[in-house]
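One protein chain is absent from this view; the other protein chains keep their places.
So, subunit A:
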Amino acid sequence: MDKSITLPPDEIFRNLENAKRFAIDIGGSLTKLAYYSTVQHKVAKVRSFEQNAELYEISEQEEVTARLHFIKFENAYIETCLDFIRDHLVNTGTKVIKATGGGAHKFKELIERKLGLKVDKEDEMTCLIRGCNFVLRNIPHEAFVYAKHADSEFRFQTTHPDIFPYLLVNIGSGVSIVKVESEDKFERIGGSSIGGGTFWGLGALLTKTKRFDELLQLASKGQHASVDMLVRDIYGGSYGSLGLTGDLIASSFGKSATADKGFSKEDMAKSLLHMISNDIGQLACLYAKLHNLSRVYFGGFFIRGHPVTMHTITYSINFFTKGEVQALFLRHEGYLGAIGAFLKGAEEDNPNQYSWGENYAGSSGLMSVSPEMNPMQRARSGTFDMLEMDRLERQLVNLPLLQDPSSYIPDTMDLTEDALAREYWLSCFEEALDGVVKRAVASQPDIPEAIERSEKFRQKYRHKLQTLRQQPFAYGSLTVRSLLDTREHCLNEFNFPDPYSKIKQRENDMALRYYQKAVKSLEQLSWEQRQFALVRGVLAGNVFDWGAKAVSDVLESDPEFGFDEAKRHSLRPALLLQGPPHKCALFFVDNSGVDIILGVMPFVRELLSRGTEVVLASNSGPALNDVTNGELQILTERIAAMDPVIQAGLRDDRLTLVQSGSSSPCLDLSRLDKVLAMVVRERQTDLVIIEGMGRALHTNYYARLSCESLKTAVIKNSWLAERLGGKLFSVVFKYEVPPGKPSQEDSSAPSTPS
């Protein structure tokens, strides 16, 4: 094997300069390296100046954030990689490297010599469990069910808010079955010596095939019925009274004793694979039953993304539990040991007190592991697999108002399953790429190398889209949200923190000029007319969305496209504000400019006037032209200066601005800022308003809340409008009352495209 490869420093072992806290997990064939590093990148900040002509000052500042890097490569490259790390390591004060895995012992001397770090060994199982807890807690679509013949082979699961208890069945050379009850409490309740090593060792003896991957390859082509004794071989058919069908295996390898003929390698490998998978599945089920556990995750090198073994294990679990338990697999299963070892070494930093997020720009995603692919190719393409996790500034928790957090799925459409929709959206994002690149460059007019970076961004994001076309499951379920978030991650990666900052500023400035006029005209209306106008205003404001191609086309070409024009596209909604006032309304806002200032604020004003407290939740970081918490602070102060109602609201703490914890144009109600959750609980929030396509349509359209809710958006995408049976610029106005609660008015207005 070629060990003298050249490592491209931009792509692999990134950010080594500030790396610290190394951990390494050396398995039988793959090494997983983990380190913590800080990443310096630009962030957009806004600052208000009272005397300035401009509304506020925008600056791009350097900020340092924490990132975890995980790299997986073949053991053959270990020396090259260690050399590379030594050569690029600069500022590290690190003295030790945490190590786990069977190979840690073997390479101890090499690591210590090359890196000058002391190898500190950690218990393998403890690392595995720590890592497992970490990914389950921080990566929403970590676990999946495998279905070989389904439209989408991978069905990602919503992680239950409480990840415990669960069973982890680790199939390495042997099998360990571990019951995990909490972060620190786990127990190896059993195991089996018949595992991956048995498949490999016995398989090598039977077929004279040396490599594990090649054995799996053989197995995927074999027919086990020539080797195994089936129920029908004994009964001539099924064993009806026991419900055992004829094609069940009665005795593995049962035919190889009686037949004089030889057997094909493929058939023997297949029989062996079935024998071992069934046996492990059976034991796992017996342990799950004994300990009354229904969540069973499988991992270890026997599984590691191999469709062949995932299928046979799934089949076995399904058979032995009669479908009651589903076999679950993990996207980052191969990294668990390294993650756990890293966490052990980083305990003093308390990594578990933060929330972390997978960085789509820096992570390879789940590889295609089609069994048709040549195993050599597979190993090659998987030579350097990466996972990067960003430490989020805010700790994220569930919205306390979710009716059933364990069944909440943010996304309305799963593009992994819907091929037509997938095709549409991938093309849509591809077509929009030019515009995004242009916008990114325009946002940094004084920086000449912005063009070069923008091209790198284009390449990266286009590559991601191409990958997702081939492997829609690469980052969990493919959704409009994940496509948008991936784009934001890629923009950040190339230091375009806020391409829309200038546009937002201009539009905010302009909208503020109309605020007083708008409020005045509203006040002249009768109560009933005003209610209509207010809702119409919110909807009309929401048309101003640079994220939607149909709108940005109009906005780019027609500077006269005004608020009154947009209003005509809207409709008459239900009367939300009849009856007794709500205690507190939580409003997830969307765009800057007209939307927030002329649409949302007058509505907020009305709520305040009715005696309803208002919590305005906006993004923590920029995404498209969505208003950020920083911007909204300034805008609200400006409005307060013009409007005594808003001013009183702020003064009396009846109008509160909180950040959502998100930097996405969409909204995941299961990952929100902890402070937001606290405020919502304290204020006894009884109305939730979610505004905009990203938050109320692409996500949360089907979300069920335990209080009254209103989801409203203007459909600014003709394909989507058509899908929903409406036209472009139709309106979604979905008012819902949880079952058992009296509504403000009897008839709710579900999706009513005009």
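In this section, a contact is a pair of C-beta atoms (placed from the backbone, for glycine too) under 8 Å apart; a residue touches a chain by one contact, two chains touch by 3 or more; residues count from 1.
FYI, contacts and distances are computed from a predicted model.
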*Match the chain absent from this complex view to the correct UniProt protein name in "Translation initiation factor eIF2B subunit beta", "Autophagy-related protein 101", "Septin" or "pantothenate kinase".*
"pantothenate kinase"
*Touching the absent chain in the whole complex: find that residue among A:Ser256, A:Thr486 or A:Ser663.*
A:Ser256
*Who touches the missing chain here, A:Gly27, A:Gly131 or A:Gly195?*
A:Gly195
*Using the definition of touch stated at the top, determine which of A:Asp25, A:Asp228, A:Glu266 or A:Glu736 touches the missing chain.*
A:Asp228
*Any idea which of A:Val180, A:Leu206 or A:Leu402 touches the chain not displayed?*
A:Leu206
_Touch residues of subunit A, complete complex, unshown partner_ = 28, 102, 123, 125-126, 172-174, 176, 188, 190, 192-198, 200-202, 204-206, 210, 227-229, 231, 233-237, 239, 241-243, 248-258, 263, 268, 275, 278-279, 282-283, 286-287, 289-290, 320
